[in-house]
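Before any comments, here is the structure.
The other protein chains are all here in position, but one chain of the complex has been omitted.
Then we have chain A:
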Amino acid sequence: MDSKRAGNQTVVFGSPPVILASYSVVGPKEGQGPLGKTFNKIWKDQLNGEKSWELAESKMLQEALQGSIDEAGITKDRIDFMLAGDLLNQIVSSNFAARQIALPFIGVYGACSTMALSIALGSMLIDGGFAEYVLIGVSSHHDTAERQFRAPTEQGNQRAMSAQWTVTGAGSVLLGKQGVGPRVTAATIGRVIDYGETDANNMGSAMAPAVADTILNHFQDLKRTAQDYDHIASGDLGTVGIALAAEVLKQSGSDMGTVFTDCGIRIFDSTQDVHAGGSGCACSSVVFAGDLMQRLKAGELKRVMLVGSGALHSPTSALQGESIPGIGHAVVIEA
């Protein structure tokens, strides 16, 4: 069999799927951030006329998915699968958006790593011959995440300095077997890694070993180093997590140099009072669908690795004192 596997955890696509279109929708705070100009649509408020935050998140995802379909200019029914995920219980934002888009639907849960995971899975479906077009969308919403994972939004309390701010937004891409655009050339599926962090206010620290483990294995599988990339973006490690990931990678023999950045740090600036940076499924999905895709298309970036970072805990497991398992999934996109 003509194997597409490389090393332990990596797949290299025989005919790399093309990212035909991308679309991003964000909330007002994200729109005011340093990447504000790179998003397709900025909502004026967190509800945008919907009657609940949950419905608003789902609507946002729907807009992003439809945006990609329109941008690609193909008829919707030619799309073979829709892959989507979010942070809410039973990935309800995605399920509701899928009800409206009405395509064969695969729900994906990888916590905040869902964008990278979905791109990896979508690319496998296409390169494996199971699909010609795959639509991908991922969302999160600050207020839906707050009420599910933390405290009522109007409650007056202080957030930890290491805490992150869940991004309100939805990012989408449309993958195709053929066409013009950046290509997904490889993917490394991560292992669940747990180094014992129990503080749900320090997700960066919980996820950093998982991201580092995936990068380490990716480099070994493909016999590459950080110098082989123009840009390596982690999903939402934040300031604490990226520093930790870079340090443990250095100790393990992989110096990340200057190409290593984090979507969670880039989406907000220091005046926006988000503490350690942005987080959530939308964080990496809108930065990828917006800024990174534009720079890939412009030829400014030639080879990018997106490493989605996910914290695989639940509010219940955190209350029961269990440590937070992390995961990192990497996809390589080349202009």
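In this section, contacts are C-beta pairs under 8 Å (C-beta built on N, C-alpha and C of every residue); 3 or more make two chains touch, one makes a residue touch a chain; residues count from 1.
The definition used in the following text is that contacts and distances are computed from a predicted model.
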Listed names "Stage V sporulation protein AC", "Phosphate import ATP-binding protein PstB 1", "Histidine kinase" or "Helicase, Snf2 family", with the criterion being the UniProt name of the chain not displayed: "Stage V sporulation protein AC"
Contacting the left-out chain in the complete assembly, out of A:15, A:153 or A:225: A:153
Of A:38, A:66 or A:217, the one touching the omitted chain in the full complex: A:217
Interface with the unshown chain - residue positions in chain A: 8, 51-52, 147, 151-162, 191-197, 202, 205, 208-209, 212-213, 216-217, 220, 240, 243-244, 247-249, 251-253, 276, 322-323
